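The structure appears below as structure tokens.
Here we show just some of the chains, and they stay where they sit in the whole.
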Amino acid sequence: MRNISKSFAGVSALKNVDFSVRGGEIHALLGANGAGKSTLMKILSGAYESDEGSIEIGDASFKFVSPADSKRAGIHCVYQEVDTSLVPHLTVSENIFLDRLATSKAGAWLRWGGLHEEAQAVLKRIGLTLSPRELVRDLTLSEKQLVLVARLLAENAKFVILDEPTAPLSLEEADKLFGIMTGLKDAGIGVIFISHRLPEVFRICDRITVMRDGEHVLTEDKSKIDASGVVRAMLGRSFEEEFPKLDAKIGEPVLKVEGLEAGRRVRGVNLEVKRGEIVAIVGLVGAGKTELSRVLFGADSSERGTVSVGGKPVNLRTPSDAVQAGIALVPEERRKEGILVRESVLHNLSLPLLKTISKLGFLSGRSERAYAAEQIEGLGIKTSSVSLQTAFLSGGNQQKVAIGKWMGTEADVYLFDEPTKGVDVGAKSDIFRIIGKLAQQGKGIVYLTCEFAEALGLADRILVMCDGAIVKTFNRGEATQEDLLYYASAGREELA
Amino acid sequence: MKNRLLPFTFKYGALIFIGFVILFFSLRNEYFFTYNNITDILRSISIVTFVAIGVTISLTVDGFDLSVGSTVSLSTVITATMMVWYEMPLVVVLVVPLAVGAIVGLLNALLIVKIRIPDLLATLAVMYIVNGIHKTYTKGYSIYSNMPLSDGTTAPGVMSKEFLWIGQGKLFGVPFPVILMLLAVIAAHIFFKYTRWGRQMIMTGGNEEAARLSGLKVKRVRTLAYVASGVFAAIGGILFASRIGSGQIDAGAPMLMESVAAVFVGYSVFAAGRPNIIGTFFGAVLMGVLVNGLTMMNVQYYTNDIIKGAVLVLALAVTFIHLNRRKSG
Amino acid sequence: GKKENNNAGSSSPAAESPSASASAPASNDSEQNAELDALKGKRIALVMRFNTGTFSAQYVDGVKKQVAKFGGEVTVLASENDLAKMAANLDSAVNQKFDGILIDHGDAAALTNGLNKAKEAGIPIVAFDSGLQSFEGITNLAQNDQQLAEFTLEKLAEEAGGKGNIVKVWVAGFPPMESRQISYKAFTEKYTDIKEIASFGDASNPQLDTQNKMEAVLKQYPKKGDITAVWAAWDEFAKGAANAIKQAGRDEIKVYGIDLSDEDLKMIQDPTSPWVASAAVDPTSIGTVQVRFLYQKFHGDTTDPVVQLEPVFVHRDALPKDKIITTAELSQYVEGWGSSDLGNTDYLKELEAAVGAK
């Protein structure tokens, strides 16, 4: 790929990026969130059209305008957003052979028996024990991810792209995936692998390309670079700078959770958060963090357990109960749950405050705007006007809006679920700064994340969650990434 | 972005379009743009506008209410029977149909919000039920003053003068239904623009889950929206009875499509791309102007629909071509 | 012909014997009683095309009352103006082996199959306004739509002095409407000084739509005398037109309508209403007469293939000024209305008396 440029709504995401892969190698594509990795790969796979630049395979030059074009050229991709590539109410078989069904290669008729058999064979290769007749909507996230990997195997690819495939996988499953990748490599296929887990990157890949802020930074053989070099290239600065931890006075307990149970994903959670304290809950994807945060916010119902805020037990049946009790949640799925993308920044920021800024039911436009201006200023939200649709903000700024709307509610407890997901580096440290400030104001912070480094840098205490239960507690400075990973994967696996 | 004219035509395209239509008719017929004719047009759209305000409200919380037409029918015969069969005082005559409209709205809300049947399915079923009820209630007869009853006697009551004034009278030279309609449009606009509840409805419709996670009681908000939709349809039914002086069976059947058409044209006004009260009002105006103007031009009645549909397509195309260009550009 | 005698044999075997001839006086009492008993308890299906509005409600009423008087029972199969549904309803009536079938506003092409099935099953049929003349064995009641239109149009021309501007409210697509249009066309050719200045109509929302459009026309012709009269081919249209004119205070314009129900009669009697005249056949008596002919068929009589129901012209001048009347009382003021003894026979009177006595 040569000179690839792409911008969204006037904001440039890729600037003159060059990138090349050889057949028979595993090439890691690294970069901070928002660096443009996925965008580059979507251009390669035809999901997006590039504004400028060209793609060459061998001597031929291509311009892919649709996914079908790039598939024809032998390029197949597992996208980062798993749900965008699966049809939930179709069977596993069909999802595996979606590409084949979508093109005219196969005949007009569908032979279900044959299809299921073939699917069964592919599933076996990746070691997934699943009925091919099952509907995809009933699968877990990791199973869905593996179904997508199975889809790759079902095709005759020359190049495959795996965009953060290991994120939802357990270590065992990831290992199996690496086996498959090696197999592909040996068959002469070029594999592009995107991941945020550096150890696995170094274990499996041959070459590494690093991107930063939409630009190509370096491409090196694995042997010529080490982890800290990669991180420096990714961030453009050293590692510690990323977590500006502010000092805060730790006071009396503000949130107390005892024996909380909800379904399979929250099992007997006990938790205490003090004023001014940042408690991180870490765990692998699928550990149940999101579910815990939703239960604590009344968004999902719990079966057992008590929650008290500021010493008073609260009954959380709906999110509005939680808000009343002084709990705020910044949810994981920003664009779906955190903000209303079609509404203006102004309306988003004032949403939880409608009662406070209205008299007799009538909204005070002045106090609404004043409040919004305050948050935009205080959080450094970059927007051309308060009435801009939030859809046109960058991810980090959207996340700031999702946080900013809770600033005026005087909540005592803030729950942050993966607030840095898909957020660029600058915004990330802004968000850490905001969280630190909240702690300084005496709020209790619960920070749920699967990025262990963040937890280590930010938290006063770290709780490790595995399979719906808190399995280990560390105080600040007690733990290393390896420790966290060890407990997060149930202490069963050794770190590579 | 290159062409400065585009955003302008985009935002005001639909209004300019309506302006052109009015200009066209005014030039074609000297009597079109007269005070009396304009107020007549406004009066002719008053009923549809009320129903359309209700549809706008339910669409705002992202729910389609197919039952409004049947609610108009029910409310119009209830209003008439209150006077003709039961000789009730004016207050009762007005309150009962409103209450019934609210009950229909509650039924919709029960099915949609509580049992979680998708909105189109639930309101379709309610549409059948309400239609059946209004016919069963009157045994298929229209209701009019001193109508003969099945036992051979005549009904004791008449459609009262005060009641008929609501639909037929004038205040300061303006037809009273027009005043009512303008008040309702302004009130609904203020409701959505300047009140907490209105904003809550908009936000709920924008993304229910996000609104819920912001602490809104979304179920209550949606329930209220369906009730409001039912009440506005009931007002439409009352006006209907008062305007024609009797309670006709199935009177509301055409109201569903007409009000939906007005609301949809309204999507284009100010390029909102979504339900909005001012847009709905102008949508109703456009439809009313077309009917009136085409009648004056003595166009064959059967071509009216083609013109209506073409106008709808034009108005929608203007908005959505731009809206999508902006999104993907 | 003789073939009309293929009556409901199953329910009255006596009809096969020559002594059961309808015209002959009964030779002995017991035989006559048996004959009357056989006529009791009939199950009758009324298959309707239209089923809304006061006119059709009154018609159904007429059918039901008359059948009740004869000791029978009616089932209404309504079709919401959907001929396919009407055909299905007719089939269903045949399947249910009703003793007799009444048809309202049918359509020959749509019903042929069902009617043949009914004939095979030996079910007698009497139709109203359905254009089934070509069908053997079916008695057709016809309200003379062209004549209805003529009555009102002639009166209009007379009162207008043979000249003026008129508004026509009419819509195609319904057989009675299309028949009325034939008279209208002849009328425009006859009175060349009468000019049609506007024409509209919408059957899906007849009253309000007419009211709104009539208002537009009134604004277009704002001077008194611009419009002489409105001819509405259907009373639902007339109501809307009358409302618009009355509310605009243009009392010089007169409205002429067709089809008359109680509701319309009240409006015509109102001296401030512009609606002055209508023509119709009494809906209740249509029902009554239709039932009588069906019972004649049960009895085995030969009935005429076509029975014309004479339309009646009703003008405000003929109505009392001092009191409000209903169509039931109209016969006292308008000759030929409702009083129709058409289709009645002695044995039917006896049957009525016998049932009533119980």
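Assorted remarks:
The letters A, B and C name the chains in turn, as written, and every chain counts its residues from 1.
Here, a residue touches a chain if its C-beta (ideal position, glycine included) is under 8 Å from a C-beta of that chain, and two chains touch if they have at least 3 such contacts.
Note that the structure is a prediction, hence the values are computed from the model and not measured.
This complex, considered in full, has protein chain stoichiometry A x1, B x2, C x1.
Operating definition for what follows: only the chains that are shown with their structure count from here on.
Taken as a contact graph, with one node per protein chain and an edge wherever two chains touch, the assembly forms an open path, each chain linked only to its neighbours along a line. Looking at contact counts per chain pair, the maximum sits at B-C. When chain centres are taken as C-alpha averages, the shortest distance to the whole-protein C-alpha average belongs to B. When each chain is reduced to the average of its Cα atoms, A sits farthest from subunit B.
Between subunit A and subunit C the centroid-to-centroid distance comes to 74 Å (mean Cα coordinates, whole Å).
Measuring from the averaged C-alpha position of subunit B to that of subunit C gives a distance of 36 Å.
One inter-chain figure worth recording: subunit A and subunit B are separated by 45 Å, centre to centre, where each centre is the mean of the chain's CA atoms.
Residues of subunit A in contact with at least two other chains: none.
Within the complex formed with subunit C, the subunit B residues making contact are 29, 31-32, 34, 36-37, 40-41, 43-44, 47, 139-142, 144-148, 150, 154, 168, 240, 243-246, 248-251, 253-254, 291-293, 295-296, 298, 301. Residue ranges of subunit A in contact with subunit B, taken from their complex: 9, 297, 299, 318-320, 322-324, 329, 331, 336-343, 347, 351-352, 354-355, 358, 361-363, 365, 405.
Residues of subunit C touching subunit B in their complex: 51-54, 56-57, 60-61, 171, 197-202, 204-205, 207-209, 211-213, 215-217, 219-222, 239-240, 243, 247, 262-263, 266, 324, 326, 328.
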